[in-house]
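What you see is the complex with one protein chain gone and the rest in place.
Per-chain numbering from 1; labels A, B and C assigned in written order.
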Amino acid sequence: MSEVTYIQPFDDKFTTALLPELILVAGLFALIIIPNLGKATFRVPGTQIRLPYFLGGERYSLISNPRLPGWIAVTTLVLAFVEVMMTFESGLQRYMIVSELLPTTINGVTAGDVLVNGGSHILPSGSKELLLINGFSRLFEMIFFGAISLAAIASMNRLQSFDSSDRSTNALYNNRRQADFYILLLTAAMGMAIVALAQDLFVLFLGLELASFSSYVLVAFHKESKEGTEGGMKYFIVGSVASGIGLYGLSMLYLWAGTLQLGELSVAFDAAMAPQGSPALPLIALGFILVGFGFKVSAAPFHFAAPDAYAGASSPVAGILATASKAMGIVGLTRMLLIVASPESNDGSAIWLVALGILSVVTMTWGNIAALGSDNPKRMLAYSSVAHAGYMLAGLTAIGAWNWDPKLAGHGGDAAIMVMTAILFHLVVLVCFKLGAFLVLSILESEGEVSKMSSLRGLSKREPLLAVSMFIFMISLAGVPPMSGFMSKLLMIMGIVKVAIGNMGDALSNGDILSIGDAHWVWWLALIMVLNSAISMFYYLRVIVTMYFHEPEGDRQGPLPSGWQVRTAIFACVIASVFFGINADGLIELCEMAANSLNYSWASQ
Amino acid sequence: MSGSSSSEVVHSSMAEYAPLIILLPMLAMPVILFLGKVFNTNPTWKNTLKEGGIIALVAMGASLFISLAIIKDYLGSFSNNGDIFSLTWLNTAIWEGGASTTPISFGFGIYIDHITVMLLFVAAFLCFLINIFAIGYMNTDPINDNRNHRFYAEFVLFCAGMLGMVLSDSFLWLFIFWEIMGLCSYLLIGFYYERPSAASAAKKAFMTTRIGDVFLMIGLIMLWDLFGSLDYSIVFDPANIAAVSPGSLQMALGMMFIGAVGKSAQFPLHVWLPDAMEGPTPVSALIHAATMVNAGLYLVARMFPFFGAESMSGELIDLAFIIASIGGITAVMAAGIAFVQDDLKKVLAYSTMSQLGYVFTGLGVALWLANSLDWHHDPAAHTIVVVAFGAALFHLFNHAMAKGMLFMASGSVIHEVHHAHHHLHHDDHGDDDEFDAQSMKNMGGLASKMPITATAMLVGSASIMGLPLIGGFWSKEGIIANAWRVALEDPRFLFPAACVLLGAGMTGFYMTRMWVKTFAGKPSNEVAAHVGPTNSWIKTPLFILTFVTLSSVLLAGMGFTHWAPDSEYSFLSDKGLVDGIMYELGHAFANHDAFFFILTYVAIALGAILGPFMAMSLFGGKLEEGEDCKPWFKPVISLNNWVYNKYHWDNTGIATSGLAVALQNRLYIDKYYDLAMVKIVAGFSNKVAEADTKIIDGTVKQIEDKSQKISTIVRSLTTGSARDYILWVAIGTLLIFFFIWGVA
Amino acid sequence: MPLVGFPIIASLIIMGTISNVSEEVREKLVNPIRWAILLFSLGLLGLTTAMFYNYFGDLNGFEGIAFNSYEFTARYAWVDSLGIYWSVGLDALSFPMVWLTTLLLPITIIATWDEKNGAYYHPLILLMGGALIGVFVALDLFMFYVFWELTLIPMFFLILKWGGEDRKYAAQKFFIYTFTASVVMLLGLVTLYFLQNPLEPLAYSGTLTGRTFDIPELVNYSYHANMNGNWFLGASMQKIIFAMLMLGFLVKLPAVPFHTWLPDAHVQAPTGGSMLLAGVMLKMGAYGMFRLPIALFPHALEYFQLVLMTIGMVSLIWGSIVCLGQTNLKKMVAYSSVSHMGVICIGIATMQPIGWAAALFMMFAHGIISPHLFAVCGAFKHHYHSMEIGSMRGMAKHSPWLATSMMFAWMASLGLPLLAGFVAELMVLIALWHFLVAEGWSVLWMVGPALVLAVTAAYYLWSMQRTIFEGGDETQPPASMDGQPIPDIANHEKLAMFVLAMFTILFGVMPWIALDMMNDWSIQIFEGLIMPILGNFNGGV
Partner (left out) sequence: MIDPAWVSGLSAILFIIGLIGVFTRKNAIIVLMCIELMLNAANMQFAAAAVHHGDATGWVYALFAIAIAASEVAIGLAIFLAVYGKHETITLDDINVLSN
């Protein structure tokens, strides 16, 4: 704990601490301003003196390129991403940004205040913890920025653009939309980053809404099509309802505890969860909040809008929904379930264990079964995304069970970290292959509709490299070694099994007779999970078979439209998918570090 | 091979070369096959090397030479029984509990004793002669164009299998070579692969023997489990035999006997043999007379030490009875079917079965005697056992020689009839040819045209019939006598004894019928009238075998009827040849025991008088006017003519009776086997295959289909209306409450 | 170990390169590529043969190595945190399989020299070979599993791209079926992984988990835990994990009733795919059984002995009877594989050194014979455009080479003495009988194998009668030939079949070349593992 440096907004270290976010803000400004720079002048009234004020007017030739917003956004996102990476690389410095921080020299310490930063600062009792920069939040930022920058790169040739000399309304209109799209991407990234950093549930909620609103618009961005608008609308309505429920949950929680600070809520929960019965209010609140985040991770039965949204949105956007947006939901769930209603707070296991366990089973099974017969590749990927949410929920469930065995004292934290590592690893590599798959569809989309599996036909003949990429993404999604998807699934199974088995090994070496019934029931989650991944094999293979077996259909012949940007992005995804499968060690260590920093109490136990 | 010579017995120096007997033909096979493939139409290959026939002949000659050298060395004394050398082949281990595994091994080696010597001579000698015959027969048959190398390759491999089986020193290797023979018989019977009948006959032969082989294999494994080895030197050791349970041993031997039944075409696994006549005649001679069918006899003969062991005394008589009974049944049944066959080779085939039945009966009674009598200590009993066993082996010998000769002679007849047919009709030989060169209906009166062949046939038939003093007489009398001897002791044996006695008469009938139908009487059609003499490749073996068969009185005198180890009266022993012959004659015709005296003459009356008489009264007759024949045929023809004219009677009633029809249909056994195959086995397997597809794979497919259906249902919940989605959110919320509340 | 890495990397590079060149260039490259791959695989064969000659197959009798010790080992850290190592090594269990794989690679390439799209096909075969070798040399559970699944991918593509009419269904079924079983196996492996809890952490443990995937370490650990009547992991857990692992292996083997993927895969697979599938891939199941469940859970093996025996018997009998009801040549051969794999199962279930040695030899012998069978089937299909038995008769006349090859392969498969298969069958029967008598089981168990010996002959003979023989009637040649002259097989096919035949004879006549090391391995595992742990349970007549 003491490694965390407490700062308040606009301290001197503030810029260092929030550099990636500030880069995003700068990028946002740049996106808004730069495309508007022009030879506009202002005539000083009454004179002929024209003072240039640069906004508006005839655009400079340098910035008249309609692709410019894209470049700005990509640069910004990549910079932010690189910055996040750099913070890992150069030894992560942890910061807690609080609303108020007083130097010790000014005031004496009063009751409730805490000495921080090696005793040089006081944290007054009314001060709120707002944002925490540590391994966990940085890792999520990495996921968000990585995913969104890949999507941004891939979108660069997706949006219609016209030469700047074309002065038609349509051309102007479309060129203008370029900036809008990337602004929304950046705000989404911004919102997600806030979610990752937030230490106050309401701050988290704000970030969530920022990201959600951006994504609603992004989904509906193609308003020329029925599907686009419809998907956006459904996503918006169901999302709003979910977040409304979530917000109501927050308000109840606030009503109960008088605070939405994670740390304080956690203490309150610990105190309230007594064996003889718990107060109703926090449990209702917990349920409501679970719904709010459940929608974000698209857990069944809150997932219904997701397939429609994925199908309606352009593929890179759908990719963001399936990866970054989902990761955001996981952050929320992690904060809520593991910090606030933490398993430590209850003897044996967390209060939400059964509910989440059932949710995870329903989610993964529903997703896989629905995907089985789906003939729309995007919907199929959406359902598969539901299934993957189920796997992660299973992992979270396992963490909830980690101190089920009294004999586990001293071991449980390891298991929890193992599972958390697995979830983080999964989220990272999910960006590689799930987004990658969407990007492949994106290339196909630039040719025409991709609402039928048959659109993929003969891809191996038309674009062998793309087909190989898609193949790798598919088997990675299915969890076939040596792809990273396998590694993540293996980690997840390992984590769950470790939790379930606990220290049965000790009992075994004492000669006790144990059977699988003596393990915690979350072991069966692992079994359901592997069986589900076997089911999922079926529809992933169908994609492969369609690509390699069938001849190209109808007018879909020959190579696809080029677009080196999106191909680069796909290539990066392929490399990462394979690399993290074959050489997972570094990433596992990174995720382990992040998992460790989620909850210091685990490590200390 | 690892391992080394292990026996301390001093051996013939030739025995060191014994492996060559097997190896030479075995190596000749790829050579012939390769050369034949490469030089297929080369004139030198075709004419000088006879498409590989000469290479085969050289290999077989060398084998025969080495065999004879070994036999010569061994004839002087039978004491050098046992392993020549042995090599380990398989090393493995079993675990019988306890702290370590027990290593076991299976080896290969050469083992020579009196039975080996007998069979070695039969096999090597007949293979060589048949090889000579084959060159004359195969290479002149235009239907064999350019594929005789295949015949010779398979032929030599077959011979290698037979010789290997005889020489090997363990039941395992006996089985291995036994199977190789089985393969070769399959290939040889199916030599005319394009004929569906040949293909089906080959399959039938392999399949039927395979069923026997399965039992044999299990029997061997049971035997192995009893002794921990399959080496003769170990399993024949009385000390080892004393240690095993008689019941288990009897089971094991019984299983092995079923193998022998299959191989030697005994009831009920006899069905393959008549069909196997689809192969070229040399093959018939080889498989059905000289070698393969004898393998089963050899196997049973090999069991002698078990029956003879003191510790087993009286324990194995049930098996001995079964052996004898199977032989008896087959002897009568096959003879009966032979009554009505018109196909020359088929008659011989059934005759083979019948005669093998004799040998089995002989072996059965010999084994019974060995098992019941106290022959280790009682010299009289010893003689009885040795003579009984010797008689059976001698019949094997006689039959092999005679039947080999008969087949070759019949081949010669068929060959020439075939030629005559072509010569006459000048048509291309094709498969649509209706003419059946093997049917006796197309022959008759050939005695004048093919004197050597007819002679050989005559002598061979006489030998099989047991005409006094010729070949089979000695051995057959011995078998019948011993069968009755046992029957007096053990009434169960009345059945096989009666069978063999009855069979003697039946043999007389069908063999005579065959001869007179073929050689006596008038040519039944134009073709038969134009048959010419045969070539010298074919004549030579006939000539040699005729001599051997005729000289069996000498062989008998030399002690062939006492062909057993530690006989006080062993081969060419102190008695000398003349004394030996006298002894045999006296023993046969002037037995001191009144029962056997009468029995002998009853048998002679049946086999040599009644049977032939009946046959002659029905078939044959005088030759065509103006046809001249060799002087030694004249009495036969005249007798036939006389009987035919005087006693000819209309047998239509019998020939069309139910029994005759049943015999013509082989007693419907084949029919029911086929029925069982088609209805039960094929039907069942089709059902199982269907179940595999419908039920096992069907379950998998069901899962697939059902999951697709469920998927459709699940996806139909996504109705497309945002209101429904929200409803689901609400339901989900309630469920979450429920579960959180439930826990809390 | 270069044996694993090189083929995979080489083939990936080749395929990566050719996918980027134009159609014409690719056509031109086919020949150099297949020559290069042939030479490469021959090099591998040379390497393993040298190992064989110098180490494993000492012609004067294999010297023997101790139980749970390996040769040619190499170990590199792979994923430290989980205790995953790139750990390879060979013992007498894995070596024959590795050698077999390297033998079949060039033979497969030669036999299917002219396969269409060769620029992809031959590298794919090589990739397959590399993955298979990886399975056999892996001494790390993770690595084992990775290669285990990796083999699916090239095979999937071989079936999908070069297969028959219904290849789409067959390829998916093959993949999903075996994948399903192996994920269950994976869960078993992971459960096993976390149940290990020695007082001292085992070597090569993960930093995050504190457990190890190292097979020798685990075997060693389980050996000590199993001693003195204890069950490693406790009785119940041991049984459960044993069952989970066995499920994966039995499906791969395949054993009835998990076998139906095999006929579909075989019938649809191209010749080369079938050859490798039947030759090596099925053996992965049996190999896995020896490597993991048997070595780790001898108690559970004893417990499940009856089950395993039953499965083996059912596979044996069911497989052969279904064969009898087949009209499709390749399907029949595929089911015969099921039947033969049942023999392996029985050999294992006998729990006798001879039975295990026999199972190992059966794996080896079937690995040589079954590619021959499938090469013949492939040639049949290739030349006559039909797979139906009876559609083309009289092969002996118009295709003597194919007929000879077929006859040879068929005979070898039905267990003709002096060909490789016989030794294994004989030994299994001996082991079974000895086991039955020693354990006091009913000898009626023997009826199954006995029946099958006859049935096997029946279906092989039946099929030969309708292919090699006959053909003199007017129904030949069949309509599928479109009046074309009937060709015999090409020279490269002849060569491949001839080489296989020679090896079949070699290992039939001189089985000890391979059997000695297998036998030694069986004795070692018995004396080193089974007997100390299980004590006197078996035998003791």
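One rule holds in what follows: a contact is a pair of C-beta atoms (placed from the backbone, for glycine too) under 8 Å apart; a residue touches a chain by one contact, two chains touch by 3 or more.
Please read all numbers here as calculations on a predicted model, not as lab measurements.
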item: Chains still shown that are in contact with the chain withheld from the display; value: A, B
item: Option from A:4, A:73 or A:252 whose C-beta touches the chain left out; value: A:252
item: Residue touching the undisplayed chain, where the options are B:234, B:682 or B:727; value: B:727
item: Residue among A:7, A:24, A:217 or A:483 that touches the chain left out of view; value: A:217
item: Residue of A:174, A:240 or A:515 in touch with the missing chain, whole complex considered; value: A:240
item: Positions on subunit A where the hidden chain makes contact; value: 128, 202, 206, 209, 213, 216-217, 220, 223-227, 229-234, 236-237, 240-241, 244-245, 247-248, 250-252, 254-255, 258-260, 307-308, 311-312, 374, 379
item: Contacts of subunit B with the absent chain, listed as residue ranges; value: 715-716, 718-724, 726-727, 730
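Note that only the chains that are shown with their structure count from here on.
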item: Two chains sharing the most C-beta contacts; value: B-C
item: Gap in Å, rounded to a whole number, between the CA centres of subunit C and subunit B; value: 39
item: Subunit A-subunit B separation of Cα centroids, rounded to whole Å; value: 82
item: Computed distance of Cα centres, subunit C from subunit A, in Å; value: 44
item: Subunit B-touching residues of subunit A, taken from the complex the two chains share; value: 233-234, 237-238, 241-242, 245, 277-278, 283-284, 286-288, 290-291, 294-295, 300-302, 304-305, 307-308, 351-355, 358-359, 366, 369-374, 535, 538
item: Of subunit A, residues touching subunit C in the complex; value: 414, 417-418, 421, 464-465, 468, 475, 478-482, 486, 490-491, 493-494, 497-498, 501, 503-506, 508-509, 511-516, 523, 526-527, 530-531, 533-534, 537-538, 541-542, 544-545, 548-549, 583-585, 588-589, 592
item: Subunit A contact footprint on subunit B (complex, rising order); value: 704, 707-708, 710-712, 714-715, 717-718, 720, 722, 724-726, 728-729, 731-733, 735-737, 739-744
